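The chains shown are only part of the set, and none of them has been moved.
Chains: A, B and C, in written order; residue numbering restarts at 1 for each.
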Amino acid sequence: MRTTEMLGTHPGETTADAALLARAIDALAACAQACTACADACLAEDMVAELRRCIRTDLDCADICATTLRVLTRQTAAEAAVVRAQLQACVVACRTCGDECESHAEMHDHCRVCAEACRECEEACTQLLATLA
Amino acid sequence: MRTTEMLGTHPGETTADAALLARAIDALAACAQACTACADACLAEDMVAELRRCIRTDLDCADICATTLRVLTRQTAAEAAVVRAQLQACVVACRTCGDECESHAEMHDHCRVCAEACRECEEACTQLLATLA
Amino acid sequence: MRTTEMLGTHPGETTADAALLARAIDALAACAQACTACADACLAEDMVAELRRCIRTDLDCADICATTLRVLTRQTAAEAAVVRAQLQACVVACRTCGDECESHAEMHDHCRVCAEACRECEEACTQLLATLA
């Protein structure tokens, strides 16, 4: 990821603290990838029928993180209300998916790693949100 | 769109009123397409420099509608808190983009049509949200 | 969908026959939605373990259709090589997913409807591709 470098090249001012923004964007990319991989790994498990809720929360979290990543990346003519509402949805999605993955982290390594990615992303988005309030 | 037909084939119960769900999903698809087209048409205008804010809100609204469409489409193991938070973000994005497009609807037909798509989508999502509260 | 209306508002010329373009864009939106819904319905089936390949092809087809829809929607400064390559990938994805869904269309209605959406999308993209060669 060239996130910090790209943020530094924008001709205008950044919409938030650049370090917090870059951290959130990187955490969103990692979480979206981990959730896509976790849904796919759950699908391959023998006990896939018991992992339905995990697959569903993974798919939602991956989509929501990917969109939030784009909204945060854009610095031109940002609308604070949109950025905040999308960040709030992302915090809820990461918390839900992190809780679900954590609940079978001992049985499945993909859920353990994915839960870590969700936690890190939830925290980075929450911290960024606090500065935008 | 085969939205209603697809909703009817799910082996479980739908997470909300099927007619309201289908209407929201179709409005989200139309809004995402209109916003992508409007951003692209704004980019081709001679006065593109005055349409920066419109392009930005179009891009955000397209991404947010596309993600909300997927979250609403999924009926298995839905988490109400995630669905609600993403719908709320979508309502804010549609309202912001609809206001922006409407402000130059008289000058640009793509903004006029896009504003209509945003209004319809905002209303469909707001109505669906009311039944999920 | 306001696809035809939006295409007509672009300040420049369209990159292909407007009727074929609009038909492809609408078929892509319908196919992306049907594939997302079919993956989700498969996940809810008792025999989910036998539907792994269907879920996988659905998820790929939904992502590929959503991206192809955006590439086709944009009319400004189009690069024919990119449009063609993405359309070709989409035709392969729709054919693969259509074949897979068709193979258990008699058992699952969501696969039957989804196969129809894939066929229609494959055909619309193939026809559009033929005019771009």
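Structural remarks
Going forward, contacts are C-beta pairs under 8 Å (C-beta built on N, C-alpha and C of every residue); 3 or more make two chains touch, one makes a residue touch a chain.
Worth saying up front: this structure is predicted, and the values here are computed from it rather than measured.
Of the identical chains in this model, 3 are shown in place, and the full complex in the file is built from 4 copies.
Keep this in mind: only the chains that are shown with their structure count from here on.
Farthest chain from chain C (centres taken as the mean of C-alpha atoms): A. In terms of their C-alpha centroids, the spacing between chain B and chain C amounts to 19 Å. Centre-to-centre separation between chain A and chain C, using Cα means, comes to 27 Å. Residues of chain C in contact with two or more other chains: 40, 43-44, 46.
Within the complex formed with chain A, the residues of chain B that make contact are 52-53, 56-57, 59-60, 63-64, 66-67, 70-71, 74, 76-79, 81-82, 85-86, 88-89, 92-93, 96. Contacts from chain B toward chain C in the complex involve residues 1-3, 5-12, 25-26, 29-30, 33-34, 36-38, 40-41, 43-46, 62, 66, 69-70, 73-76, 108-110, 112-114, 116-117.
Touching chain C in their complex are the following residues of chain A: 40, 43-44, 46, 48-49, 52, 55-56, 59.
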